[in-house]
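Just one protein chain is left out here, and the rest sit where they should.
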Amino acid sequence: MRNMLTEIIAEVLSPNREQNAIPPMDGAWTPNSLLEEAPRLSEGYQDPHDFCVGPNNVLFVADGVNVLRLFGKDWRSREVVATVEATVLGLAWHDQAGLLACIDGVGVRVIQGPMTGAAFLEANGATLLAPRAALVTGSDKLLVADGSRGIHGSDWVLDFMAKGRSGRVVAFDLATGKGREICTGLGYPSSLMLSQDGGTVFFPEAWRAQISSLPLAPGEGQQDKQTVVRNLPAYPWRLARGRQSLLVSFLSMRTQLMEFLLGEDAFRSDMMRQVPRDFWVAPAFRSRAHVYEPIQGGQLLQHGKAKAWAPSRSYGLLAELRPNFEVSRTFHARHGEEAHGIVAALEADGRRLALSAGAEALLDLGAL
Amino acid sequence: MKKLMCGMALSLAASIVLQAGGVAIAAQTDSYRPSFAEAVKGKKVGLVFTDMNTDLTLIWADIIERDLNQLGVETEIRDANWSPETQVQALEAYLSASDKPDVLIIQNFNLTAAASPIKRLAESGTKMVQLNMRSRVDTNYYVGADWVGIGEAVANELVADCSPENGKSGKVALVQGDITAPDSFFQMQGMQLVFDAHPEIQVVSNLGSEWDSSKARDITTTVLQQHPDLCAVYGLWDGHHVGSAEAIKEAGLQGKVLSYTNGAGSRKACDSVSSGLVDKYWSYDSKRQASDVVTAVVSLLQTEDASDTRVAVYSPLTLISKETLDPAMCFDLD
Partner (left out) sequence: MSETAYQPFKRITRSVPKQVIGEALNKPWADSLIPFTVTVITIAIFASLLEGYLSTVNLGSLAHQFSETAIVVLAMGLVVMVGGIDLSVGSIFALANFVALYLIIALEVPVGGAVVLTVLMGAGLGAVNGLLCGILRMRAFIVTLVTMIIFRGIVSLLLLKFGSELALGAEDTPLWSFLGYGSVLGLPTNTIIFLFLAVGGHVLLTRTRLGAHIIAVGGSRLAARRAGIPAGRIAMGVYVLSGALCALAAVLYASRIGSVSYTTGKHLEILVLTAVILGGVSLGGGRGSIARMVMGALVVMVITNGMVRLGIRGGVTEMATGAILLFAILFDVKWLKHKDKLLNSTFVCPVKLTMPPLPDLTDKNSPYAVNDRLRDVEVIGLDQVDGPEDVILDRAGNLYTGVRQGEILRFLAPDYTRREVFARPGGRPLGLAFDRDDNLITCVAGMGLYGVRPDGEIFKLTDQSRRTWWRLRDDSRILMADDLDIAPDGRIFFSEATVRYALSDWIVDGLEAAGNGKLLCYDPATQKTTTVLQGLLFANGVCLSHDGHSILVVESWGSCVQRHWINGPKKGTTEPFIANLPGFADNINRASDGTYWIAIAGIRSPLWDLTMKSPGFRTRMIKRIPRDEWIFPNLNAGFIAKVDETGQILDVLWDRFATHHPSVTSMREHRGYLYIGGLANNRIGRIKLPAADPTWMGQDSYWGTRPAEASEA
């Protein structure tokens, strides 16, 4: 009753107030089906999380607990180069260090190359439970993005539901393996990208739907991070530098229901306790069309077809940004399509590639 | 020796007698006090004026409240704010109230509006003092200007000052406030008598300004244009006469066209005379009127049955002109 009164008063006095301010997808963000229509170079990746370019234009793909090497024409040939104890959440190749694997619940380890066996596992007293990206800067420093302190990478949805802000960027000394936090309180950084001059590192904060930057100054102490792009229409997942552009891949679109739910604490905690995790209202890399999956109104099939513009749990989205972080074009896979969950994208051998968890495939987005 | 003893005995006796007489003298009380205290105990007086922001009403409220409160009488003000309707409402509310005031002091807008409630209040036993502006109904007391007398006095001055025999044109303009108000009505009665007897004085304009000084100014400007040889302008109240005086000044005729008015006699009256805006100002001294009202109230409170009481306390007039000007003639509002 009291709520109804306050609602009525608020409605009369400020009727068009902003409730959930998700920016509409128009202009350069206008949806299309480019990801769905893109040719699939190879398929069958059960649990892809990241990929990177290795020496001689090979690709390393993190697929579950395996690390695969793709080679040959169109990267059609593959072999397993390593199997680790837990899911590989991120991969990076550095000529001096080797192949760095971010392992769920463990930390970062070099699994191939010159520094094989080197491990970077903890900083400031906390193990890297959700290492998502590793970046070697200069010749002696390793930066790692840890999505959340205290929550495993595979449990990222728990951190999302808790509106976690415990993500951190850790700087390790390559030689000694000692690490310290250089930035904390982040909303799930899952990627790192160095600026052209090497003085700044960019990273997305997925839960904040923004991209932030951090100056890399020598010496101790926390640095001040800054916001580079704010209020994106989806949760940014990975950043990659291309020759003339930046590529941002997204976990999934933001929906008004999700924003609303993040404000409903009682219901959210009930949901987390009483509903199996797979059936939460939460962003996802893929939709399994299980009968128990939550359905939103717009997702009801009409004449057997899904509405492309409906809100969706999972979504395929890759944005191409100019060096000044303005979006120039976007690639989508809409509701009802398959190529959702672009976990990573990069440019290799003159081609733009994307890795889709929904399609379990490597997508070819065309020559540059 | 015997004489001395006798004298001493006599003076001793006398002192004893005198002393005894002194005790008897000391036992004499002020017999008015008990009945006075009884009369004012728990009594309430209501003030219902036309507004609360002119000099008359402000000084009245000031003095009356101050003095009555000091005497132990409660006072209450209801502001009609220039609306006769509202004044009637206020009076009607008193009629039906459980805690009626014992004495009401009323300044009317005109002769008729409040007549009925006043009559019924009187019938219900409320004692009333009409202040400066009466209705057509009599009440126990009238304290205020003798408007007919003022009209006569001013008219006589105009005859004297504007007569063609004295080289003037004989033309005068009258600027009234509200034509139906008692001050206009009765002043006109008084002036009409005089003017009837002096046909050489011609009233070229006799319009109402609705108490509004800008209307008075417009009227006066027009009259001055129509009659460049106008002798005098008489504003029937100084509140709106300000506009007429300014019109005269703007036409550059200050000093040539006589500017007469009457009013409460606050500081601005003396100022306007000394600055030349007004040539002759008849003051009925509202400060003194207030004291007269207090007297009337106190008298009424001590009168059990005042239903036959009909007393008029006309305010003496003071003519303020450049010749007679004395700062003590005007009161200040604090």
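Order as written gives the chain letters A and B; numbering starts at 1 within each chain.
Heads up, the rule we're going with is that contacts are C-beta pairs under 8 Å (C-beta built on N, C-alpha and C of every residue); 3 or more make two chains touch, one makes a residue touch a chain.
Predicted, not measured: the structure shown is a model, and the values here were computed from it.
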| item | value |
| --- | --- |
| Among shown chains, those touching the left-out chain | A, B |
| Among B:97, B:160 or B:333, residue touching the chain not depicted | B:97 |
| Selected residue (touches chain absent from view) among A:175, A:217 or A:300 | A:300 |
| Among B:43, B:78 or B:171, residue touching the chain not depicted | B:78 |
| Chain A residues that touch the omitted chain in the full complex | 3-4, 7-8, 11-13, 15, 19-20, 255-257, 260, 264, 266-267, 270-271, 274-276, 279-281, 289, 291-304, 310-311 |
| Residue ranges of chain B at the interface with the undisplayed chain | 51-52, 76-86, 88-90, 92-93, 95-99, 109-113, 115-116, 136, 178-180, 184-185, 188, 207-208, 210 |
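To be clear about the criterion, only the chains that are shown with their structure count from here on.
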| item | value |
| --- | --- |
| Chain centre separation (chain A, chain B; CA means) in Å | 90 |
